[in-house]
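Okay, handing you the structure first.
Excluded from the complex is one protein chain; the other protein chains are retained at their positions.
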Amino acid sequence: MSEILKAEQLTKRYGGQCALDHIDLSLERGRIVGLLGPNGSGKTTLLKIAAGLLSQSEGSVTIDDEAPGKNTKRIVSYLPDRPVFSKSMRVNDLVCKLADFYDDFDREQALRLFSEMDIDLNKRFKELSKGTIDKVQIVLAMSRKAALYLLDEPIGGVDPAARELIIKTIINNYNPEATVVIATHLIADVEPVLDDVVFLKQGHIVLHQDVDGLRAEREKSVDEIFREVFSC
Amino acid sequence: MKWHIDAKQPIYLQLIRQIERAILSGEYAPGEKLPPVRELAADASVNPNTMQRALGQLEQVGLVHAKRTLGRFVTEDAALIASLKQKMAKGMIEDFLRRMQEMGVSAEEAAELIRSYAAENEKEEKENHNE
Partner (left out) sequence: MLGKLIKYEFKESWQPMVIVFGLMLAVALIDGIAMRVGARVEAFANLMSVIFGLLVVVAGVLVIVWTVKRFYDNLLSDQGYMTMALPASAAEQVGAKLIVNIVWILAYVAVVCLSTALLFVVSGGYEEVARQGIAWNFQQLNVSIAQYHLWASFWLVVVLTAASLAETILTVYFAMAVGQLVHRHRILLSVVMWIGIAVVEQILSVRMIYVMSDNMNSVVAAANFGKLVGAFNQFGLIALAITLVLGAIWFIATSWILDRHLNLE
């Protein structure tokens, strides 16, 4: 079974709004996938449901043929779009906690990345700037040897130097058994790293194609295609 | 190695061209071991599958060959490198001459312009050397 994620008629309603509208999506292992769409298009909702943090209104999603739960959480690494750690915790405490709970947590990699980004492990989260907190969360998400990475805006709030390091980390973490989903609206930076793109517009998938094929077809960058598709 | 990636065109084609250029120019010496795919991809900030595809194509052409578990190596076939170099040069010349023609400069005129330009350049370099 090479599909790591499969969504069938996945729907999520909030009150009257439909955040995801009967989505059918199938992602293979070993791909780096861009989940692209403007804010409010349903990217975060899709990732949260796959991560098991949100339940759907209709339809189903399976990770490695299992519904989101204890077993899928073992092999899924989720990066939230906001700071989620208790302010009084130290970075190091968090590293130890994650290493304790996840068998696939690579502590050496985390420590190495923290030192490359000049992040002090002994600081508490309340002492760190928002950009630094973002970096910490990304490092921790990428330090797992997961089968599915769900990254919600990994490069949004960080400086260009860190952005490059993060992208290189994503590439270096690559293995043919794992899939990385990068949800973002900042396409230009992330484009060269992607295998495939999924365009999400108001809860619908309007495009799902491999990136080089798309470029050859339309003779444009994905960034430009994106602007066209979403200009209205 | 400096990579120039333009997102408007298929990336794997650009990678093929740039690695080929590096090999033909000698930046990657004949017989030299290439870094692993992931490292090359990270260096160029591109997708590893795309880099793999590019290297696969270069393998087909014969510029690169994989030695089972040891990795990928640049070919030692000097003749192949020379012929590919010529082919690339010919392609560039074709392009150049076509554009000259569009400007109304014939092939012979263009060849004469190149020769005089080259001679001038050499003279300038000698003068700079003596200074």
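Which chain is which? They are A and B, in the order written, and residues in each are numbered from 1.
What we mean here is this: a residue touches a chain if its C-beta (ideal position, glycine included) is under 8 Å from a C-beta of that chain, and two chains touch if they have at least 3 such contacts.
This is a predicted model, so every value here is computed, not measured.
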Practice item. List the displayed chains that the omitted chain touches in the full complex. Key: A
Review point. Just one of A:K6, A:H22 or A:K73 touches the chain that is missing; which is it?
Key: A:K73
Practice item. Return the single residue from A:K97, A:K126 or A:R227 that touches the missing chain. Key: A:K97
Point to revise | Residues from chain A at the interface with the omitted partner, ascending | key: 14-15, 48, 51-55, 69-71, 73-74, 76, 78, 80, 82-86, 89, 97, 100-102
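Throughout what follows, only the chains that are shown with their structure count from here on.
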Review point. If you average the CA atoms of chain A and of chain B, how far apart do the two points sit, in angstrom?
Key: 36
Practice item. Show which residues of chain B lie in contact with chain A when the two form their complex. Key: 5-12, 38, 41-42, 44-50
Point to revise | Contact set on chain A toward chain B in their complex | key: 30-32, 164, 167-168, 171-172, 174, 188, 191-195, 211-213, 215-216, 219-224
